[in-house]
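Omission of a single protein chain aside, the complex is shown with its protein chains in their original locations.
When the chains are written out, they are named A and B in that same order, and each has its own residue count from 1.
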Amino acid sequence: MARMKFLCDSNRCIDCNGCVTACKNEHDVPWGINRRRVVTINDGRPGERSVSMACMHCTEAPCAAVCPVDCFYTTADAVVLHSKDLCIGCGYCFYACPFGAPQYPRAGNFGSRGKMDKCTFCAGGPEPDLSKAEYLKYGRNRLAEGRLPLCAEMCSTKSLLAGDGEIIAQIYRERVHKRGYGAGAWGWQVAYRETVTT
Amino acid sequence: MLIRRERNDRSRTRSDCVVPASATVDRRSFLRRSGLGAGGLLALGSLPLASVRKSAAGESTLEIRKNVCTHCSVGCSVRAEVENGVWVRQQPEWDSPINRGTHCAKGASIREIVRAERRLRYPLKLVGGQWQRLSWDQAIDEIGDKMAAVRQQAGPDSVYMIGSAKMTNEAAYLFRKFGAFWGSNSVDHQARICHSTTVAGVANTWGYGAQTNSYNDLRNSKTMVIMGGNPAEAHPISMQHVLAGQEINRANLVVIDPRFTRTAAHATRYIRIRPGTDIPALWGMLWHIFENGWEDKDFIRRRVYGMDEVRKEVAKWIPDEVERVTGIPGDQLKRVAEMLAKEKPATIIWCMGQTQHSVGTANVRACCTVLLATGNVGAPGCGANIFRGHTNVQGATDLGLDVTTLPLYYGLTEGAWRHWARVWDVPYEWLVSRFDGIPSKGGRPARTPKQNMETPGITSTRWFDGALLPADDIDQRSPIRALMVFGHGGNTITRLPEAVKGLGTLDLLVVGDPHPTTFSALDARRDNTYLLPICTSLESDGSRTASNRSLQWGEQIVKPAFESKDDYEAIYLLAKKLGLAEQMFKRIAVDNNRPSSEDILREINRGGWSTGYCGQSPERLKAHMKHQAEFNIVTLRARADAPEVGGDYYGLPWPCWGKPELRHPGSAILYNTDLHVKDGGSTFRARFGVEHNGETLLAEDSYTRDSELVDGYPEFTVAVLKKLGWDEQLTPEERATIERIGGDKVDAVTWATDLSGGIQRVCLEHGVCHYGNGKARANAWNLPDAIPVHREPIYTPRPDLVAKYPTRPDERQFRLPNIGFSVQKAAVERGIAKQFPLILTTGRIVDYEGGGEETRSNPWLAELVQEMFVEINPSDAGARGIKDGQWVWVLGAENQARAKVKALVTDRVGPGVAFMPFHFSGWYQGRDMRGFYPPGADPIVLGECANLVTTYGYDPVTGMQEPKATLCQIQAG
Partner (left out) sequence: MRSRMAALVLAAILTVGAVPAMAQNNAPSPTGSNPTAQSVTEQQVLEQLGKVKGRGAIPDPKEAVLEQPQGREYQAFHERLLPWIGGIVILGMLIALTVFYLVRGPITLDERPTGVRIKRFTVVERLTHWMTAASFIVLAITGLNYVFGKRLLLPLLGPEAFSVWSQWAKLLHNAFVWSFLLGVLVTAMLWLKDNLPDRYDLEWLREFGGFFSHRHPPARRFNAGQKLVFWSVVIGGGILILSGIVLLFPISSLDINSLQTAQYVHAVFGMMMIAIIIAHIYIGTIGMEGASDAMVSGEVDLAWAKEHHRLWVEEEGARTPDGPQLGRTVPAE
């Protein structure tokens, strides 16, 4: 069984935001919700590196653990999803998420955040696969179509990899070996409790 | 909490990264558990999900359409899923060898611009400052009448026409044809402000002024010098190939730029340079090369003319002087020079950083010279990799939206006009009659209509000077009285305040665009302004030429939205109204007012011999799009046995010689003598003559593989053919055509004017290049600076250097006076550099494109950059009490212009340099102009135009503007 993961190769990421708008496009994500974002460290200086970040679908996902209404579930592919019907918009998942993945439609004043939304690894949600209800609430379900997340498929430099963790780790390893350098798999230690040895 | 799932196998589509496991998620257990499966849902849940999906698929009318992203010149394929005529989804187009399914932010969000809520929906007219709706018929009627009136009063030259780099090749060609039939050479487009200097400079060096290799070919490079370009933001997908090359070959990636750009962050070496000092830097590199004897002497001997004169100029650029002028310390350039010379194949990549200067043409020629000196032209992995701007700026340039030429670089000579008269099947005399004469002005001689027809028009960078300057200064019957802009931004040309004044003087302004554009929101006019909704290029079929010269045929994804029409129909309607349609569309089928794009391309093929646009028929191009997967990602070539496209290079990159039936494969790498001409090999064009100052201009000991002529040779005319006895191989039809063309001067018919294609065919058979086998010129004696010389920007922070490196003397160019020298002198005398001590440079950001009206109307992009900004170095900010994110005023050195923007305090720019992106408009000197847009058609994000504060400065060869190096002051606001 595949264990799905994301890996952003920061040595290739050029902060083109292709992953960001691909996600917006595919799932019709409204203004204000940023399922995926690119953060640039050391902006403007040698050492500058950009990393594309969305939900990492962690092992023992902190969001799922702290949710007071237990609205999360993990699929057989280790994709962490949640039910917007059960979500009460309390915001705990945002406090717990090391990667800032949970997004809320409203600023959250007076505790009115609205239903949490986040990257679904293009795997939809609890509604029936490929149904309209699923699309309206969670976006497209590419995994059910046998595809992979669009952000990674459209990444301009093939920096963002998504898919079976073993395979993308191998791809990354080979890449690092071939070119002689690699910053590592950002977030893997915190998300998956392991790193990619290169 | 983990919930066990059942497996459910699905069919899979090809996936690049990873083979997905049978990735399905059965929701039934969760639904039941969560109690949501009550009633109907549970019943649904009990159906096997596969059957649910199948029936859904069977009922849809899902179609796949392919087009090309309308933004930059990389030419990424867009794969659109269309359902019932609505574009519902985008998928990666894995098959495209250029982008392999990938996109940047703009390409990945491009579906939005077609459903865009903020587009122009129907024609609008400005009446008393209010927008009124009208029908297309009414609009065309009124516009036609007004144009006719202006023509009558002031002559055809008084109408200025700007076409678009987003037009397809066919539309650009039509637009140029329209201009020719109208009777004016003032037809221009974005290339003027983008790579006009490249085209002129590079063509004057070795024949054609386009990218010599390709984006994909960068995978072969061992050294890439990116100087004056920021592909990470301007051509993101090119970085896929750049970084791949860097990784595969452990290549050197050198970035020379005033800013530490996002591209520089991935470089193996970064060098900071003062804007506008490229020639000293390049000569500084060449100095080291000559000094150490690293030049490729053999290559120079065989294929380069004039290097010795270059040596003289280069000798002046010792490292100390280079440092004094450019700011590049000591021997940082030495290492780069060594890489270029020794770690080959090496290439130089450039974009606006080289071109947008008053010495742009000289800049690019210096780049070419460095490449020639190191033997880095004409092979995989090297060459001049010129990254062009918009989708089809290459194609639109090729097809003649250029005040200096007719389509396909024939120029404006009588021969050129006669050639096109033949192709267009209209009498040459009639074309002459469409033109005005030029009266004698300011003591300058008058010109006949024929002479006017052979004189370049006014450049788009100065159309407003053509309206505002005293009539005596303008070499045409009357100043500009009307402006027709199809798909060009109003905020991308320098000296915006003066353009605003110019707009106010016009009798007529017509804007044809998917969006209202800056022109509608400048508070410059109250009447006689028309907005015509033209659809985006995704709603239009046709071919587009990417920067690497590949032509890609795009399908119409969906019909034009709202009441918009495509360029073909709009031009047809206008031509019809003006009584030109019958002549213009003689061999182009028109169905329901819409000309056939295939027919237009066929006409281009029939006339496009000079540039090798003759072999790319619609059928061949469509086959390429169908069989994209057949093309190799590095060589861009399909295997010989591939169906329909065997042996072709992807997109039949021009030159693609001969008639389409000849199936020339196109030329992926220019000037590559390692290949047979039938395999895309070629030589440097012998376009400058056979000899100069007693030295031969023909190649020595250099020729294409298996060429029957084993030395340099001139361009082929019938005379040359006869001399070689090859004229016997012309077919009777070919001969007949040639004789018809030549009349009593048959021998003078050339490879470019031979409509039969016979000369080209015969030459290809003999393995020779019909355009001759010449040497590249390091010395372009017909240009203002035959050897590139450093000249300070008009507004320079170094007045001390102006005496030694002044700009060119005042001169008349393109019908107007170019007073750059006087302006520079005045700036020095008035101490402008003290009042405005910061260098202002402009450029791109990845999220927006061009003038920005289209991308800033796309919410998915607009969210990413919500405010206009100026990058300022922390020390400059500290000295001015400016904090990050604070409002500031950027003060320009001319027109007392000022722009209110947010400060982005960053080390990206060095001390003394500030950067503004040029994609914004909608504010004017602190005033929000949103209310001036037609309701509902204002972009989401508005901001100040960078060109509010840019200044005078024009390249003498092309009229290119100088937005890359001017001066400003920044104040806390």
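FYI, a residue touches a chain if its C-beta (ideal position, glycine included) is under 8 Å from a C-beta of that chain, and two chains touch if they have at least 3 such contacts.
Computed from a predicted model, the values in this text were never measured in an experiment.
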**Request:** Would you mind spotting which of B:847, B:938 or B:962 touches the chain that isn't drawn?
**Result:** B:847
**Item:** Residue among A:53, A:119 or A:150 that touches the chain left out of view
**Value:** A:53
**Fill in**
Among the options B:722, B:812 or B:883, the absent chain makes contact with B:883
**Item:** Option from B:292, B:632, B:731 or B:866 whose C-beta touches the chain left out
**Value:** B:866
**Prompt:** What residue numbers in subunit A mark contact with the hidden partner chain?
**Reply:** 10-11, 17, 20, 31-32, 34, 37-51, 53, 62, 65-71, 83, 85-92, 94-100, 106-111, 181, 183-184, 186-187, 189-190
**Fill in**
The missing chain sits against subunit B at residues 33-36, 253, 260, 264-272, 328-329, 332, 847, 863-867, 874-875, 877-878, 883-885, 902, 905-907, 910
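Here is the rule we use: only the chains that are shown with their structure count from here on.
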**Fill in**
Separation of the C-alpha centres, subunit A versus subunit B, in whole Å, is 36
**Asked** In the complex of these two chains, what residues of subunit A are touching subunit B?
**Response** 1-2, 4, 11-12, 14-22, 24-26, 31-32, 34, 43-50, 64, 70, 72-77, 79, 81, 83, 85-86, 123-124, 126-131, 140, 143-148, 150, 152-158, 161-164, 167-168, 171, 175, 178-180
**Request:** Could you please specify the touching residues of subunit B with respect to subunit A in the complex?
**Result:** 1-5, 7, 10-13, 15-21, 23-25, 27, 30-31, 34, 36, 41, 44-45, 49, 52-53, 56, 89-90, 92, 99, 101-109, 111-112, 232-233, 236-237, 239-240, 243, 246-248, 250, 260, 262-263, 265-266, 270, 846-847, 859-861, 863-864, 906-909
